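Heads up, one of the protein chains got dropped from this complex, but the rest are sitting where they should.
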Amino acid sequence: MRKSLFVLVAFLAIAGSAFSQDFVVSNGGEPSTLDPALMQDTVSNTFYLALFEGLVQYDPRTSKGIPAMAQSWETSADGLTVTFHLRDAKWSDGTPVTAQDFVYGWLRTLKPETASAYAYMIGMVVKGADAYNAGKGKAEDVGIKAVDSKTFQVQLLGPAPYFVDMTAHSAFAPAPKWAIEKYGDQWTKPSNIVVNGAYILKEWKAQDYILVTKNDKYWDAKNVKLRTIKYLASDNLSTNYKMFKAGAVDWMANGIDLNMIDEILLRKDYQSSAQFATYYLNLNNQRAPFNDVRVRRAFAAAIDKKTLVEKVLKGGQIPTDEFSPPMAGYTPQLGQGYDPATAKKLLAEAGYPDGKGFPTLTYVYNTSTGHKVIAEYVQQQLKTNLNVDIVLQNMEFKTLIELRNKHDFTIARDGWVGDYLDPNTMLELFITDSGNNSGDHRNPAFDKLMEDARMAKGDARMKMLEQAEKILLKDDQAIIPLYHYVNQDMIDTSKWGGWFANPIGYHPPKFIYKK
Amino acid sequence: MSRYIIRRFLSLIPTIFIIITLSFFLIRFAPGGPFSSEKNVPEQVLQNLMRKYHMDEPMWRQYLRYMGDVLRGDLGPSFRYRDNTVNELIGQSLPNSMLLGTIALLLASLVGIGVGIISALKQNHWQDYTVMSIAVVGISVPLFVIGPVLQLVFAMKLHWLPLSGWINSRDGFRTLIMPALTLSFPYFAYIARLSRASLLEILRSDYVRTARAKGLAEPTVIWKHVLKGGLLPVVSYLGPAFSGIITGSIVIESVFAIPGVGRIFVQSALNRDYTLIMGEVIVYSMILVLMNFVVDIVYGFLDPRISYN
Partner (left out) sequence: MSRKIEKAVNEFNQQMKPVSLWADAWKRLRRNKMALISLWVVGFYALVAVTAPLFSFLDYRTQVIEHANLPPSLRPAGELVIEKLEARHALIKERVDEGMDSLKPEMERIEADIQKAKDELDTNPVNKKVYIFGTDSLGRDMLSKTIYGARISMMVGLVGTLTAVFVGILIGAISGYIGGWLDNLLMRFVDIMYGLPYMLIVIILMAMFRKEGQSSIVILFVGIALVSWLTIARVVRGQIISLKNSEFVEAARSMGASTGRIIFRHLLPNTIGVIIVFTSLSLPSFIMNESFLSFLGIGVSAPLSSWGSLVSEGANTMELYPWQLLAPAIEMTVFLFFMNFLGDGLRDALDPQSKNRT
């Protein structure tokens, strides 16, 4: 009797400790896909980090690439050829991961019929990729090849220093050809999917939750601690926060309840870190009165960003006059800062002394309490500092995007999150006629610098980008940056290890464990 | 009567057809498309997407293609949830919304009609005032206030009920209690007030007076004469109410994290997920016209004064 009791207690202790490595994530929404080639939203991307692994993996602290499927790599002297050496890893069905899987995966992302939104990322750096994706080139001409089953070689368009880091992105995933050919569109269903990441897909209840469990065939399985991870699809941040407070959720990813920020700031499990992203106001550079740089600068000088961030938003955002966030080797260039006297002077010079005769402009933003508060704040700042009246107009997101794309606005809120840690991903927005150049900024000198930087390397390249940002902000004041976003998460790091606040905000679950 | 029913039923087909057709073109008229996003994809990627979903074809051909698919029961792939077809998405979420909605509406109807009868019989007594005051509050206070308040009280403070989520092994059906109650509240209020008003009308009508004058017992009068006619406006309200409630409430599903169709409905419109919107329009309008049809037929049975000629 006593013995059996002992066994029972021992069993419960083991079971208890095993269960404690279960992790519940409030993921902020339903993923649009689990197919790496098609992923384009952060919610879907969370599953890439759990289920798949590319050549490199995001370092949980720095977001830089660290060895994953590739054990090592070397770059040729001219910086145009990168050779990856794969480790001995297996897919979840036991098949070895080979260089051919990468060739197939990348070509699949590029294939026009796949219609992958992030195909352009490969197209940006890899030779022949863009032409193939556009339907103008052949798959054979794409600069990737399997030298042997463990060696994968890539020909680059230019010496892109950020290329290796980029391959952590889902667009560069390997793909299990046999499973995809067998199941077609159905290959990501739990019963069909074959993965090479730390977790396998167990259950997928649409709009409810997704459950993944530890993958025993994963190459680094012995270092994977979490037994199961449950991702909840609820997009109601208020409910999710209540769940978190009640202990039913361990990590609030992809958004926190900003309405509760005054309470959240006091919590130890609130994590915030500077994000590689900027919130800014788009001014229509080609439309009066913003076709006059003095008016643009006057507006920039009239908005007190520091008070906005400290007293209104309160989430730890970083007020800014620059567009590209600072990073090693790059000094951001500032535009006009807050200065009401200068603001008045500039507006008077432009022909509107004390705001007289200034037209009533409309400021458009997509409906959300946060954007609205900022809009109202800006409205009052302009009234106080420039005696200018603007009308605010909210709309749903797709309508706003349409207006921005057609340059059919005067002032529009905007935000941009860098795809990788490099000023290029921020500044390329403002190249003449670029797809996301909503404010219609046109400056040949800027375009030339951006073009030249593409082929340059190292310090010289960074200097060119700095010069470009100087034109964008100091000379042209094409936009008004307000602040750099912060990643905001709720997770108790005294309980969960391996989770670190980082600039990109990706947190591969293989490193997370219960302390 | 049966000729009327058949004729009435046949008129549903063109109705649904017109709804589908109008919606099909309406959706494409809305600003933005399924593939526009905060980060615009390059032109060639957009072309690839358009080609994949046949959106590069002329509008009339897209329409014919879609109608052909619909007739075969295929609602197409979702543009937003790219691993799923619209059939799958609606098939998974609609039953959940239907279950919740049916419970809530049953609750609302039973309590609402009962309370309405009491109110009408006790007109201008305290019972009447109390019940009607509660009903007014029920209609005036929006669900997105009632829901979170219930959560704060019963889940966060008292720990009686699970905070959110769908039926699961740990909480069983207890997860349904709060959402069903919240959802039923405004419907209850509507039904209570509506049945009270129309019962009062009937109670004073000639034929009830005649029935009473004939010396019939009060319960008989109420059951046989008053209720039958007095519930007509309620029935007429229940048609659209039922189709509305079982196709999901965005507020309830969002607040209580319920995997229902109401959430997808609003999201798909905001996402311009053309096929998914169309799928939902079809399902919703079919339920709606069918319910209104049923209501019209039930009318005939409930009310002896109606004749369809």
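Letters A and B name the chains as they come in the text, with residue numbers starting at 1 for each one.
Everything below uses one rule, namely that contacts are C-beta pairs under 8 Å (C-beta built on N, C-alpha and C of every residue); 3 or more make two chains touch, one makes a residue touch a chain.
Quantities reported herein were computed from a predicted structural model and do not represent experimental measurements.
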Residue, one of A:78, A:262 or A:433, that touches the chain absent here: A:262
Which of B:190, B:242 or B:256 contacts the chain that the document leaves out: B:190
Selected residue (touches chain absent from view) among B:68, B:95, B:142 or B:172: B:142
Absent-chain contact - pick from A:181, A:216, A:310 or A:451: A:310
Touching residues (missing chain, whole complex) on subunit A: 238, 259-260, 262-263, 265-266, 268, 307, 310-312, 359-362, 367, 369, 372-373, 375-377, 379-380, 391-396, 399, 402, 410
Residue ranges of subunit B at the interface with the undisplayed chain: 8, 11, 14-16, 18-19, 22-23, 26-27, 29-31, 132-133, 136-137, 139-142, 144-145, 148-149, 152, 189-190, 193-194, 196-198, 200-201, 204-206, 209, 229, 232-233, 235-237, 239-240, 266, 269, 277, 280-281, 284-285, 288-289, 292, 299, 303, 305-307
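Note that only the chains that are shown with their structure count from here on.
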Euclidean distance of C-alpha centroids - subunit A vs subunit B, Å: 38
Subunit B contact footprint on subunit A (complex, rising order): 30, 32-35, 38, 40, 112-117, 119-120, 123, 130, 133-135, 185, 188-189, 205-208, 232-236, 238-240, 242-243, 245-246, 248, 396-399, 401-403, 405, 415-416, 435-436
Contact set on subunit B toward subunit A in their complex: 30-33, 35-45, 47-49, 51-53, 77, 80-84, 88-89, 92-93, 148, 151-152, 155-156, 163-166, 254-257, 259-260, 263-264, 270-272
